[in-house]
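Of the protein chains in this complex, all but one are displayed in their positions.
Letters A and B name the chains as they come in the text, with residue numbers starting at 1 for each one.
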Amino acid sequence: MTTATTEINPADTLRMTVYASLSAALIAAGAYMAIPIGPVPIVLQNFFVMLTALLLAVRWGMGAIAVYLLAGVCGLPVFAGGMGGIGRLAGPTGGYLIGYLPMVLIIGLIVEKTDKRMIFDILAMILGTIILYTCGVTWLKTVTGMAWSEAFTLGMYPFLIGDAVKIAVAAPLARSLRPLIRQAETLKI
Amino acid sequence: MADVTAFSYLTGASALHKMDVRFKLASMILCSLTTVKTQFAGLFFLTLVLGIILLYIRFPLKTLIRELRYFSVLLLFVFIARSLSAPGLPFIKLGFVTVTYKGISDGALVCWRLLNIVFTGLIFVATTRPSTLKTAVEWWLKPVPFIPEQRVAVMISLMIRFMPVILEQARETADAQKARGVENRKNPFYRLKKIALPVLIRTFVTADELSVAMDARCYTEKRTSMKLTAGKNDWLILGGVILLCCLMVV
Partner (left out) sequence: MNIIEIKNLSHRFANGEIGIDDINLTIREGEFVVFAGMNGSGKTTLFRHLNGLLTPSGGSVILDGISVADDPKRARRMVGMVFQNADSQIVGETVYDDVAFGPENLGLEQAMIAQRVSEALHAVGLNAHADKRPHLLSGGEKRRLAIAGILAMGSRVLVFDEPFSNLDYPGICQVLKQIVSLHHAGHTILIATHDLEKVIFHAQRLIFMKDGNIIQDGAPDDNLKEAERFGVRTPCATHFGKEPISWLT
């Protein structure tokens, strides 16, 4: 499959820079996008984070997240709920934001080391999600001083079903989107 | 969602508006970081200063409430969790939960600190034009090794530019699907896929076109960056902030 502009070859760095920037914008927009199904709405942000990792791999995926977080630290309203700033990272849910970095790292690493079969993508996302919750729940517990059991009940269990849905949808999507962004050359950078 | 894109910047000409963004960014981060170590007395003092600044830049109360709406839920949550979890002298006993004095003061301290950090951030955003922000970030990243600061600046500005566009497209997609009765479908897999795929494809096609257009406009990473000039006032304010931070910690 080729896209309309596949033939045109802006320097690879430029193209990847733009992909990463727009992924960061997508992740930021994802904070405001939710599907109201079931008791806990499915928020699209970490779904886009996983896809960014699957499509852009370690280097540019982490770049996208870093830019996203940096923009948030500087106060741009890119975190859920509108308000940005260090306050959000220091607040009870900050771990879920910082956790995107190791999450993308692990997913990206697995994607780069395997042959992009769907089973590996799914495995990568499951591992990534575990890491995300490790960061998120630990931080939640530290800031609020709750017991572990409470932290898990509030900060993880309600979201697991939604996460399973996201992983199940992200895997085939990544497969159909990969040809669109010409992954092959960029992994070698 | 168009209001998101206003980024809460207030046009104005106060000393803070005119302040060099690099100094302002540093001041904000310094303030936020020291707050984490501050006790009640320091917090009181800082809140006073921040309150005066909020009044001085005429921060509208309505915006303040709107911005704090979401965060106050988080704060309440932290407060309750803290006050229930600390051991010590019981303040009140409700059934099998005990609220302790130490718990209440702990909770109040943590919440107050977070609130101050949020105020600091709000003041920064309200007085800083988003397009100048990237220049300050670029300047601060310059000494950091292995980080291409020029590229980061371009990425931040592309992100600011395209976030509202993506949101608008997503809303269009969602509306079009609602018009065709998608809400009757309760299958979350179906719903997620149907909303995500068009948004993703459009974003990546835009990215493709954008990189060609940037190439056509001679894009290079060795570009002219915006010049910032620091004046005496900037140093004065930064000095004041450092002094304040030292006072708060001791």
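Heads up, the rule we're going with is that a contact is a pair of C-beta atoms (placed from the backbone, for glycine too) under 8 Å apart; a residue touches a chain by one contact, two chains touch by 3 or more.
Because the structure is predicted, anything quoted here is derived from the model rather than measured.
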item	value
Residue among B:V137, B:L158, B:V199 or B:M248 touching the omitted chain	B:L158
Residue among B:L16, B:A86, B:M214 or B:V241 touching the omitted chain	B:M214
Absent-chain interface as seen on chain B, which is shown	5, 130-131, 157-158, 160-161, 164-165, 168, 205-206, 209-210, 212-220, 222-227
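The criterion applied here is as follows: only the chains that are shown with their structure count from here on.
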item	value
Distance from chain B to chain A - Cα centre to Cα centre, in angstrom	19
Chain A partner contacts - residues on chain B that touch it in the complex	1, 4, 7-8, 25, 28-29, 32-33, 36, 66-71, 74, 77-78, 81-82, 84-86, 106, 110, 113-114, 117-118, 120-122, 124-125, 128, 130, 133, 137, 151-152, 154-156, 158-163, 165-167, 170, 186, 188-189, 191-193, 195-197, 199-201, 203-212, 214-215, 219, 221
Touch list for chain A against partner chain B, complex	3-5, 8, 10-11, 13-15, 17-26, 28-29, 32-33, 35, 37-38, 42, 44, 47, 51, 63, 67-68, 70-71, 73-78, 80-88, 90-93, 143-147, 150, 162, 165-166, 168-169, 172-173, 176-177, 180-181
